[in-house]
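Sharing a structure, written as structure tokens. Questions coming.
Note that one protein chain of the assembly has been removed; the remaining protein chains are unaltered in position.
The block that comes next holds subunit A.
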């Protein structure tokens, strides 16, 4: 910016002085350097401190320069934009650092052997062994929970959106809300008292699945409900006006139109319960051996495995815990990617 453009009024009232596009990046770079310099000079050692100083400098600096050159309105606009960027970075930093930490520590023992062997062959304190039994247990427990929750959840949502009027619908909505807030340990205790203590069944993967369904159903109901509400009423009417019965309209028109969103919701619900530890701790226990039958005897699972390895405390067990954590994160990430893929594949077509 030359001195002239700063003070002479522009020829056209529609054209104001504007800062170049690289301005924001320059301010960001300068405030990062300055923030680092200040904290080094003041002898501050924490990364958080210099980052905060840099963030403040960035927001303040772009406002000051922009107010001087572009005017107050654009300066306020820049401030809002900078705040959004700072908030974005604040949100991303913990995520990135968590992922980095897990990958760095988990990759050490994660290999084909680790994924295909159980802990039956080695002592917990020794290196070797793997998570096959835990992976199998998690897949079975989560699979069973999904088999229970998806029909119940989707049908409940269909009832609420397509049929529910009056008191019963209000009551169902209320209880779904209440269920959303149930802590996982309470769901676990409930199944423990009912299934194991009163009915006298043993610890099993299925007992854990039931507790996981209690956690999963409200999430499925809520997300499916929102997706069904998005289906335009005109489509329902078009189908009804063709003389199609209501149940068939729901099955052939409403559900296909919203199946992408429903799948995404189900996948997110699965991701939410995959990492649950409390119900598994109470109902499934854990084992170092492969138990492929989810209806009998304790089973292992990934969250439980991580917990057990961590409490063991040996170097080799720590490595295994991190590798299992990495597997768990990767599993959930793959689920999310699959959900996005299905949502895109099934989304109503608009192409010509």
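We adopt the following convention: contacts are C-beta pairs under 8 Å (C-beta built on N, C-alpha and C of every residue); 3 or more make two chains touch, one makes a residue touch a chain; residues count from 1.
Basically, contacts and distances are computed from a predicted model.
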Per UniProt, the name of the complex member that is left out, chosen from "Hydrolase TatD", "DNA ligase (ATP)", "Phosphate transporter ATP-binding protein" or "Fe-S cluster assembly ATPase SufC":
"Phosphate transporter ATP-binding protein"
Taking the entire complex into account, which one of A:127, A:183 or A:245 touches the absent chain?
A:245
Given A:52, A:179, A:201 or A:235, the correct residue touching the omitted chain is A:235
Could you tell which one of A:109, A:191, A:253 or A:339 touches the chain left off the display?
A:253
Need a quick check: the contact residues on subunit A for the chain that isn't drawn.
165, 232, 234-245, 248-249, 252-253, 256-257, 346, 348-352
